[in-house]
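Yeah, one chain of the complex is gone here, protein chain that is, but the others are all in their spots.
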Amino acid sequence: MADKPNPREAETPAPCEIGTEQLRVRAGKEEILKGITLSARRGEIVSIIGPAGAGKTTFLRCLNRMAELDLDLAVSGRVLLDGRPVGDLNVAALRRQVGMVFSVPTPLPMTVYENLVFGIRLVARGRNGFDEHVENSLRAAYLWDEMKDRLNEPARNLSGGQQQRLCLARSLALEPRVLLLDEPCSGLDPISTAKIEEALQELKERLAVILVTNNVKQAARASDRTAFFLFGELVELGPTHRLFTTPTHPRTADYITGRFG
Amino acid sequence: MRDRKSSYRPMHAAGRSGAWGDRVARVLITGSAMLAIVSLILIFIFIGKEALPIFTSAEIQEEANIRNLFLPQSAGGGAAAEYTWQPVSELPKYSILPLLVGTLKVTIIASLIAIPLAVLAALYTAEFAPTWARETVKPAIELLAGIPSVVVGFFCLMVLADWLQGAFGWTFRLNAMTAGIGLSLAVIPIVYTVCEDAFSSVPQAYRDGSVAMGASSWQTASRVVLPAAMPGVLAACVLGFGRAIGETMIVLMASGNAAILSWLPTDSIRTFSATIAAELGEVVVGSPHYHVLFFIGAFLFVITFAINLFGHWWVGRLQKKLQGAS
Partner (left out) sequence: MADRTRLVGGAFQSLCILACVLIILMLAVILGDIVVHGLGTVTFSFLTKAPETGMTGGGIFPAIFGTFALVVLMTIAVIPLGVATAIYMHEYAPKRSRVVQMVRLAIQNLAGVPAIVFGLFGLGFFIEFIGRGMDRVFYGGELVYGQPAIVWAALTMALLTMPTVVVATEEALRAIPQSYREVAYSLGATRWQMIRCVVLPQAIGGILTGGILAVSRGSGEVAPVMFTGAAYFLPELPARLNSQFMELGYHVYVMTTQSPDVEATKPILYATVLVLLALTFLLNFSAIMIRAQIRKRLRHGR
């Protein structure tokens, strides 16, 4: 099942770090993010936990500039990819390097294969010849064995867990350097959840992963560092093990023990 | 299968990002959207332009000016001044008053028939009707809306006119009543559609509240739904009126086309739209008559424009109010 390392990855050993400095987002008078400084680099999974309305999803959407689609949001502060402000990059090129998986499985109304090559076809010459990409990304998402004979089926026909892994594979097909996951397992069964978490452990070797999750246990299981968001502020950030055993902030302790209101 | 070399390079893909196509598409699409505004302005300019000589050109004004469009005109030789539309005669007379009266007459008749029918039918389908009845009435209205007006005009002229004359013994076979009945067929769909929208945008909570207090479905419909949707119903009437004023083929074929100044519903009439349709084909481009016809067109355009603006503004306000309440 293991994914074979991509040869081109070795040619460009980019340091790969994505992060923010004093990121502020406001919607009208309401401040959604109040100066967040947080970064993730290759080789680690950073999870973000916090109650609903803490700004986790908005934070994630600032990283690949999806927040720009909502014109009510005013973003200030800096978002950096390898030290370069993401605003300097071509938006489309940025989003190919920073993949995203949404909280609800969102296969496009096409076949499995077409979903997987969707991003590639937008930029690559020719319409075919991507079979290797398809196979690699499906293997990386732990979906190859289930999908190899179903590539021409409508993606809608898959189960929820398969759909979400297809979405993961679809992002991976573009060979991104950062992967953003927005509560990717919120509606999934334990087996699919386990497969995604397992996949992430292998993926972090070649890309930076930021995982927003509502499930505190998932953060504890799957991540290397954990950030706790509350009302738009980064309350605490630290190695996952440390944060879950000896949280420094009482609010963090309340939240991870489930005492939070 | 795997031997073909993929052409995708993640790091270098930025070069072919489709940014150029994106820019072209944005310009083309935005331009097309602006065309709607532009064409409305062009309509105004180009119809206004041809109507303008009535106000500005001394030569045209000798025959047709604002005074003899609206005031009585003597045929000369001491004859009594009267309102007459006689553009093709030795001394052309351009009083548009008979046309105005004819237009109003037929529009009012059509509205009086169409509005009650359409409002009640809409209320029925929105409030009382079982599904099968709704699924019959709605497509029927859509089909009605799809009948070309020339077909309605044909029917009025060939069939309805004889029936009505046979039943009531009217002097004129083609008259305002005949045309008004035909015209109502063109008005019913629009009044119905706008009303139906208004009724179904009344929040369900209003009805539940009323029924919970022991009101019957008829009481709910008449005391809760109808008042809440009243602005929408009024807007529907206004829009229906606007549709009726401009409709051409039905009145052209079924109204008799005689410009008689009378309020009697059984007299023949000639409307603004029918006048344009009947006379523009034979008129000399640039003659006073030509400009008067464009003046009538501009008049029609401005009236229907104002009516539509007002009607849609009203509908929008109602929807905002009801959405805020739900």
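Each chain gets a letter, A and B, in the order it is written, and its residues are counted from 1.
Just so it is clear, contacts are C-beta pairs under 8 Å (C-beta built on N, C-alpha and C of every residue); 3 or more make two chains touch, one makes a residue touch a chain.
Remember, it's a predicted structure, so these values are computed and weren't measured experimentally.
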Among A:Leu73, A:Leu122 or A:Leu151, residue touching the chain not depicted: A:Leu122
Could you tell me which of B:Leu164, B:Ala179, B:Val224 or B:Leu300 touches the chain that is not displayed? B:Leu300
Looking at the full complex, which residue from B:Leu42, B:Leu71 or B:Ala205 touches the chain that isn't shown here? B:Leu42
List every residue of subunit A that touches the chain not included in the displayed model. 64, 66, 69, 71, 91-93, 95-96, 99-100, 102, 104, 106, 108-109, 118-119, 122-123, 167, 170-171, 174
For the chain that got dropped from the picture, name the residues of subunit B it touches. 13, 17-19, 21-22, 24-26, 28-30, 32-37, 39-40, 42-43, 46-47, 49-50, 116-121, 123-125, 128-129, 133, 136-137, 139-144, 146-155, 157-159, 185, 188, 216-219, 221-222, 239, 242-243, 245-249, 252-253, 273, 276-277, 280-281, 285, 293-294, 297, 300-301, 304-305, 307-309, 311-312
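Please note the rule applied: only the chains that are shown with their structure count from here on.
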Subunit A to subunit B, mean C-alpha position gap in Å, rounds to 55
The subunit B residues in contact with subunit A across the complex are 1-2, 4-11, 13-14, 16-19
Complex contact set, residues of subunit A against subunit B: 8, 12, 89-90, 92-93, 96-97, 120, 122-126, 128-133, 135, 174-176
